[in-house]
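Working notes for the structure below.
As you look at this complex, bear in mind that one protein chain is not there, while each of the others sits in place.
Order as written gives the chain letters A, B, C, D and E; numbering starts at 1 within each chain.
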Amino acid sequence: MSNVYIDGPPVDVEVKRMLAKDVTDVVARAYKLPPAAIIVVIRENPAENVAHGGCLLCDARAEMLD
Amino acid sequence: MSNVYIDGPPVDVEVKRMLAKDVTDVVARAYKLPPAAIIVVIRENPAENVAHGGCLLCDARAEMLD
Amino acid sequence: MSNVYIDGPPVDVEVKRMLAKDVTDVVARAYKLPPAAIIVVIRENPAENVAHGGCLLCDARAEMLD
Amino acid sequence: MSNVYIDGPPVDVEVKRMLAKDVTDVVARAYKLPPAAIIVVIRENPAENVAHGGCLLCDARAEMLD
Amino acid sequence: MSNVYIDGPPVDVEVKRMLAKDVTDVVARAYKLPPAAIIVVIRENPAENVAHGGCLLCDARAEMLD
Partner (left out) sequence: MSNVYIDGPPVDVEVKRMLAKDVTDVVARAYKLPPAAIIVVIRENPAENVAHGGCLLCDARAEMLD
């Protein structure tokens, strides 16, 4: 069994479809497991809920636009 | 202390109430801890954010209806 | 699908067996899912890696013995 | 590298800004890492998705108001 | 930013190297992010800490050998 959790920005369902397929492929190959043993959970975090270097992503973007 | 995280589909508050009570009961009994030492967090994931075998649950359901 | 993560103290395999079976039963019943759709992951945390109220559990225990 | 996940109630962006800055500061100091090596993810859980002692927080609050 | 957590069985460092590189590649491509924005954390769970269908993986393997 392998569970994969991906934290990233909100995205369209096509991006999720690509993530689900491609991540499952590489994880199945690395662990030599069948794809049916892999679960992928995508967690979409708004930019005001994630910080890098102590600065929320929403604030970092606003600064870049100044 | 024990923290329990449950990833599942979106559900009604009655289901959450049952999950909270029953999971706390069995975890408290297994660890021999008082219920007050158990925290349960329910995470509701939409079907387009979870994949099994490389296929998003929302796509798997659509295929079953074809 | 439902993934359940249980953070708790290190325990014997019998306790894990009980947790696995009983948690799967109650989660399957609440979500109306077959047990095969439930994965349980037990994470054993040493007492020096968990804090309650700002105090590591290993220190809290040492104080209680004083 | 250090990733920090904070589960808490829904809050305003000012609270998130404070959490991001202050948590990054103390984690960077404790690990002797530059702030740029610290990622903070805030997860906002509604009161009906968290239970303490087997009781959902939304039900505990309703009882206190009775 | 994207953080990826992979729960799987204990593996050699070559498998981890492959997981790190390939998962980063597909996640960077899907989100259109530079690889430097991707962190991968591999969590190795012993077979007695994971259950599928209510049965610990270590017990399922023992049964298959009977």
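Throughout what follows, a residue touches a chain if its C-beta (ideal position, glycine included) is under 8 Å from a C-beta of that chain, and two chains touch if they have at least 3 such contacts.
Predicted, not measured: the structure shown is a model, and the values here were computed from it.
Novice: For the unseen chain, which displayed partners does it touch in the full complex?
Specialist: Within the full complex, the chain not displayed touches B, C, D, E.
Novice: To test your reading of the contact rule: which positions on chain C touch the chain that is missing from view?
Specialist: Interface residues of chain C facing the absent chain: 7, 45, 48-56, 58-59.
Novice: By the contact definition given up top, give the residues of chain B that touch the hidden chain.
Specialist: That gives, for chain B, the contact residues 1, 3, 39, 41.
Novice: On chain D, where is the contact patch with the chain that was removed from view?
Specialist: Answer for chain D: residues 1-9, 11, 15, 18-19, 22-23, 25-27, 29-31, 50, 52, 57 touch the chain left out.
Note that in this section only the chains that are shown with their structure count from here on.
Novice: Of all chains present, which has the mean Cα position farthest from that of chain D?
Specialist: E
Novice: Need the most distant chain from chain A, centre defined as the mean of C-alpha atoms.
Specialist: Using the mean of the C-alpha atoms as each chain's centre, the farthest one from chain A is C.
Novice: Centroid of chain C to centroid of chain E, CA atoms only: how many Å?
Specialist: The answer is 20 Å.
Novice: Can you pull out the residues of chain B that are in contact with at least two other chains?
Specialist: 7, 25, 50, 52, in rising order.
Novice: Work through the pairs of chains, note which ones touch, and then classify the graph as line, ring, star, complete or other.
Specialist: Other.
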